[in-house]
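With one protein chain held back, the other chains of the complex are shown just where they sit.
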Amino acid sequence: MLSISKAEKSYIQAGLTASPPSRSDGRGLLDCRSVALETGVAPLANGSARLSIAGATEVIAAAKLDVETVDDGTEGRDGGRLICTVSCSPSAYPNLSSSTLDDLQADLTSLLHTTLTHPTLHPQNLGILPGKKSWLLSLDVLVLADGGNVLDALFLASRAALWDTRVPRTRGVEYKARGRTAATATGGQGEGGRGDMDVDQEVQSGFDSRMIHRATDFELPDYWDEGEVLEGRERWPVAVTLNLEPPIHFLDATSQEEAASPLRLLLAFAFPQETPPVMQAMRMLGPGEVVLTELKELIKAGENYARAMHAALNTKLREEEVRRNQRARERFELHR
Amino acid sequence: MSTTTTTTASLTPAEQEALKASIFQRLHPRVYLERFISENIRPDARQLDAWRDVSINVEKIGSISTANGSALVRLGNTTVVCGVKAEIAEPELDRPGEGFLVPNLDLPAMCSPKFKPGPPTEEAQVLSDRLNEALIASNILSLSSLCIRSGKAAWVLYVDATCINYDGNVFDATLLAMVAALKNTKLPQANFDEETGRTICTRSVSAPLNITCTPVAMSFGLFDSTTLLTDPTAFEEPLLDSTLTVVVDSVSGALISVTQLGAGIDVQHCIQAAEQRRPALAELM
């Protein structure tokens, strides 16, 4: 993104490959900048997180659930679906024209979307009524500032927001027309369908049963209940970007370092609890080549970095949950 | 500059001549063409009134399994591929018993250096419009045969053509490709379900379209207000004063339309030339 002069470029490259290596902010090659994370930042979203890398790179991710009809003509699918969108604030990239910014957004969106929507990651609890309704989970990620390493930040923030997401509990409701009103219910599929309903457990429901013959719908049993977490939330991957400046590689590049050594290898790993770690995405980005033996080493190293990052993120996410529970309790006390 | 001299030096005298000729062609296209015409021959070694070879391929490369019907047409070097996609829509309110035929031609940046990526160029828009008119005027198939249930459901035939290689007279080639693709199109059997209001199709039963007419187009161009060039190439086209296209039914020979852009062309002569050419195209179809 950033364009730097030749002299600056070779200065940064020389620093990275020197022994001992030196980076402008004094970090070692494999040291990351400090990362701050907070969940539950968007009160209206079903799950959200804000992540900042040393105040230079800032990303907000929010997940929102919508009810979708499952039908041949529509895009809705049984078992629900996930859509990821990345938008970049123009203030994060003041030097880019609007069309380049659009392309950048499209690239980031496609990377995040293809990685997270792979069928092997799909949460099993996004269905509501088989063949009728399901949840559409939209994950929107906003890049507020890019001080380098925006890819890792995107995946970390997305994982945190998805971890934080709660799916409302639903209960299927069946409408049965009594013999008396059967004629109206079957005769007119329109307004007439809402006659006397025999709802299980006598719940009076305000749902309109139009369009649905032998109507089946759902309701939220407890409006105030937060809901359950996404199934398989441990599976969401973490990504680590290895910046390659052969023979060395380094982590968490600043924008200047990214401009100086443009070849990157992005690795996304998931760490399921019982089974060995799996790769969820791998991309080579930028001009340059690697040979296979190097690649093997890089993937091995990448897995270790990703594991450390995964452990740190999980600890932080648990802390956040405790903190927010506590805060909620305090607020409750106050009101009482 | 130094590289150019070294490369030219390494060429044989014949190659050097060819290079000189191609530079001359690029710098002075009009004079270049004039010199050929004065010898009664064209740059591609054709007579002034000769047509380029045509081939229509619906079997091998022309068969596209994702389309309901398809064809690939080569007219000299001009190559056009056309695919028909059938979808279902609600008919227009004022024409409840009719389906839709939607022809479009795309001239992608790939086919010629004169096109840039992006929305359709002016040329593509004009050609799409002329193709649409030709198909409507010829009444190639009755739109009412596309109706599934009056006022409820009808077939939409998207006839999309893409030019792969642009070497002039794209209109003739595209019309051939569109008609060949339509003749090759099969629609699955469709049943409209009154209760659900949906159309359910059966994959195993399909029928070809009821094509009533096979229009073919033949184009001519006038160079230097005097010389009539048949089937102009991409090099000749920008140098023409006016062009004329004759569309006829290849089976009956009935004249469907004559479109002229510019003036000074002997229409009668062109219609006669088209009539002579028609049997060859009818055979291909």
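As written, the chains take the letters A and B, and residue 1 is the first residue of each chain.
Methods note: contacts are C-beta pairs under 8 Å (C-beta built on N, C-alpha and C of every residue); 3 or more make two chains touch, one makes a residue touch a chain.
One rule holds in what follows: contacts and distances are computed from a predicted model.
The protein name that UniProt records for the chain not on display, among "Ubiquinone biosynthesis O-methyltransferase, mitochondrial", "Exoribonuclease phosphorolytic domain-containing protein", "DNA-directed RNA polymerase II subunit" or "Trafficking protein particle complex subunit", is "Exoribonuclease phosphorolytic domain-containing protein".
In terms of the touch definition stated at the top, the absent chain reaches A, B within the entire complex.
Set against the missing chain, the residues B:Ser204, B:Thr226 or B:Gln268 yield one that touches it, B:Ser204.
If you put the hidden chain back, the residue from A:Ser24, A:Ser110 or A:Gln124 that touches it is A:Ser110. Only one of the listed residues, B:Leu33, B:Ile88, B:Met218 or B:Val248, touches the absent chain: B:Ile88.
By the touch rule set out above, subunit B reaches the unshown chain at residues 61, 64-67, 70, 77, 79, 81, 83-92, 100, 102-104, 106, 108-113, 117, 119-120, 125, 128-129, 132, 156, 158, 160, 162, 164-167, 188, 190, 198-204, 234. Considering the complete assembly, subunit A touches the hidden chain via residues 72-73, 103, 106-107, 109-110, 114-115, 118-121, 265, 270, 276-292, 295-296, 299-300, 303.
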